[in-house]
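Every protein chain except one is present and positioned as in the full complex.
Presenting chain A:
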Amino acid sequence: MSDLPGRPSRRGFLKGSAAGAALAAVAVSAQAQTKEELPPLEQYKPSYFTPEEFAFIMAACDRLIPADGDGPGALETRVPVFIDRQLEGDFGKAADWYMEGPFQPDADPLLGYQSPLTPAQVYRAAIPVFEQWCQDQHGKGFADLDAQTQDAALSALEKGNVPLKPELRDFFAFILQNTKEGYFADPMYGGNHGMKAWTYVGFPGARGAYTEWVSRFNETYPLSAVDIAGERA
């Protein structure tokens, strides 16, 4: 597996150190590894989103999983990067989905997704509609609203009170689902930075071997999370 750009890599770390220094580093808290930070989120160059769209995604993620209270927020865990990459990839393109017509986008929701648009197209078409709605209602774009008004606007979107064409009706569901995915997916997808969301809820990530822990009831599992690339939280 190739090293991920901007991520501290155990291999790179060892490569760059004398053996003795590497051994000494074992004693250093694993936290120290994440000091070699990625460029700030604001400097991330989205591959799917336009800068305007990305500003909206940043602001929306910041309300869906905010920084305040216990646990990391969506920005700290770089969820917007995850969403950008997903929309650029197979998910955004509906690569696995059956996308032949005729389409009936206003069908009974129990029959599932029926829009002719891919998820990436839904984001692209719906963001300006929602931004315009925010302008009309509040005189500002979403990112410029205060937190409370942003929450109210997102609630309106969630409840279907923002007029969207049926083709776009899954917009809110996509953002919320993709935000939670980015919070909890393996860090190699761009979000869950530093495995912070896993550490927060207590999920040990890609350990996958617990035999002697099965029968230890009501005890705290002692090991920190690891990810698929082999980093330890």
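Just a few scattered comments:
The rule is simple: a contact is a pair of C-beta atoms (placed from the backbone, for glycine too) under 8 Å apart; a residue touches a chain by one contact, two chains touch by 3 or more; residues count from 1.
The rule we apply is simple: contacts and distances are computed from a predicted model.
Per UniProt, the protein behind the absent chain is "GMC family oxidoreductase"; the candidates were "Putative ABC transport system permease protein", "GMC family oxidoreductase", "Respiratory nitrate reductase subunit gamma" or "Pyrroloquinoline quinone biosynthesis protein D". Set against the missing chain, the residues A:37, A:90 or A:146 yield one that touches it, A:90. Residues of chain A in touch with the missing chain: 63-66, 68-71, 73, 90-91, 94-100, 102, 104, 107-114, 151, 154, 158, 176, 179-181, 184-186, 189, 197-198, 200-204, 206-211, 213-215, 217-221, 226, 228, 230.
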